[in-house]
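Excluded from the complex is one protein chain; the other protein chains are retained at their positions.
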Amino acid sequence: MPDIDNALIIRLLDLAGIGVFALSGALMAVRLRQTLVTAAFFALVTGVGGGSVRDLLIGAPVFWVHDSAIAAMCIAIALIVWITPERWWPGHLLEWADAVGLAGYAVFGTAKALAWGVPPVPALMMGVITGCVGGTIRDILAGVPSIIMRPEIYVTAAALASGLYLVLLWLGLGTAVAAIIGACAGFILRGAAIRWSLGLPVYKAPPESG
Amino acid sequence: MPDIDNALIIRLLDLAGIGVFALSGALMAVRLRQTLVTAAFFALVTGVGGGSVRDLLIGAPVFWVHDSAIAAMCIAIALIVWITPERWWPGHLLEWADAVGLAGYAVFGTAKALAWGVPPVPALMMGVITGCVGGTIRDILAGVPSIIMRPEIYVTAAALASGLYLVLLWLGLGTAVAAIIGACAGFILRGAAIRWSLGLPVYKAPPESG
Partner (left out) sequence: MPDIDNALIIRLLDLAGIGVFALSGALMAVRLRQTLVTAAFFALVTGVGGGSVRDLLIGAPVFWVHDSAIAAMCIAIALIVWITPERWWPGHLLEWADAVGLAGYAVFGTAKALAWGVPPVPALMMGVITGCVGGTIRDILAGVPSIIMRPEIYVTAAALASGLYLVLLWLGLGTAVAAIIGACAGFILRGAAIRWSLGLPVYKAPPESG
């Protein structure tokens, strides 16, 4: 599929990650009865937190620091949440927005790490870390239990998105197709976890051998 | 006011931020009955945490890593807190020291970001982030609720200091005057919030329209 603009797909995954994480951050601040300014701060920190850590780790310039549009977008999202009726933003929306950000950011983080010459195994980890860091910072700042420790699948969904993207690239698929399939798979797994409180088998001591 | 030494004013705001945040970190450790060494660690992390994150994000060398004096100052502050009578350090002093650090660091963070070529909107965010990060790290390490989530104004005071500094610069005022006015305004707002438990209007669902 050479006609698909790979850079565009990757850019859209990035903006989706920033936007929905920013939304989840603003919703958290509003639910905790904070001010508009604090909501904008939460939107920014949640939206760009994962990507900032990724950029620092791979040695890239931090993407939003020299780009006014991203910080402005986060502020605008906080403002929209603030001025709209609360019933537009039901409680579980935060979880679903977070799920989109998780899947999009995981693939984008892995793609950017590969583009900066990071080998596959650390690139997988980079996708997981950057997918999970935004929501984790939001939860730690808000003083609620970190989302990555909930009983349902979370980190695993990010790892699926990043890992499937890497495997599909290795199988020779184009970047765009691999990115879309990876992100969708991660989102579906996280969505199923939210919808049916799905969890992977957790650790149990195996039967004694020998 | 060309006779005022801008670099000196900015440097003093920086040292004020480091020193009072270090003091607030040492006081927190002492109140939690930790050892002198842990108090020195808290003084350093709280004192330089915000500036370190700022420097990493804007791509500057982290300011205290190659400057022995700053780490030594934080250790000295912890020692002073340690060897002096506890009644010298009443409970609310931590909050007021934190307020000075918040306002000073917010303006300094924005000024340093501008000096490194960061555009105004991210530079504003950089001031807020660096003003809030030191106290946030201190609170997270100590296991107390993060100061930025208290009902009174906190993040907003940092945003006022940084934002007013930017507006005054844009209006043509000198760096020193803009910095002093911005920092004082931020400190006054945070001080009023401490004194009268002041909060900005928090989120309420607006009446339904149309």
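So that you can tell them apart, the chains are marked A and B in the order they are listed, and the count of residues begins at 1 in each.
Operating definition for what follows: a residue touches a chain if its C-beta (ideal position, glycine included) is under 8 Å from a C-beta of that chain, and two chains touch if they have at least 3 such contacts.
This structure is a prediction, so every number in the text was calculated from the model and none was measured.
*Asks:* Please identify which residue in B:L44, B:I58 or B:A176 touches the non-displayed chain.
*Replies:* Looking across B:L44, B:I58 or B:A176, the contact with the absent chain belongs to B:L44.
*Asks:* Decide which residue listed in B:I140, B:V177 or B:A192 touches the omitted chain of the complex.
*Replies:* The one listed residue touching the chain not shown is B:I140.
*Asks:* Touching the missing chain, which residues of chain A?
*Replies:* 56-59, 113, 117-122, 124-126, 128-129, 132, 136, 140, 145-146, 148-149, 151, 153-156, 159, 199-203, 205-206, 208
*Asks:* Quickly run down the residues of chain B that touch the omitted chain.
*Replies:* Those residues of chain B that touch the unshown chain are 29-30, 32-39, 41, 44-45, 52, 56, 61-62, 64-68, 70-72, 75, 82-87, 140-143.
The definition used in the following text is that only the chains that are shown with their structure count from here on.
*Asks:* Measure off the straight-line distance from the CA centroid of chain A to the CA centroid of chain B, and report it in whole Å.
*Replies:* Distance between chain centres, rounded to whole Å: 29 Å.
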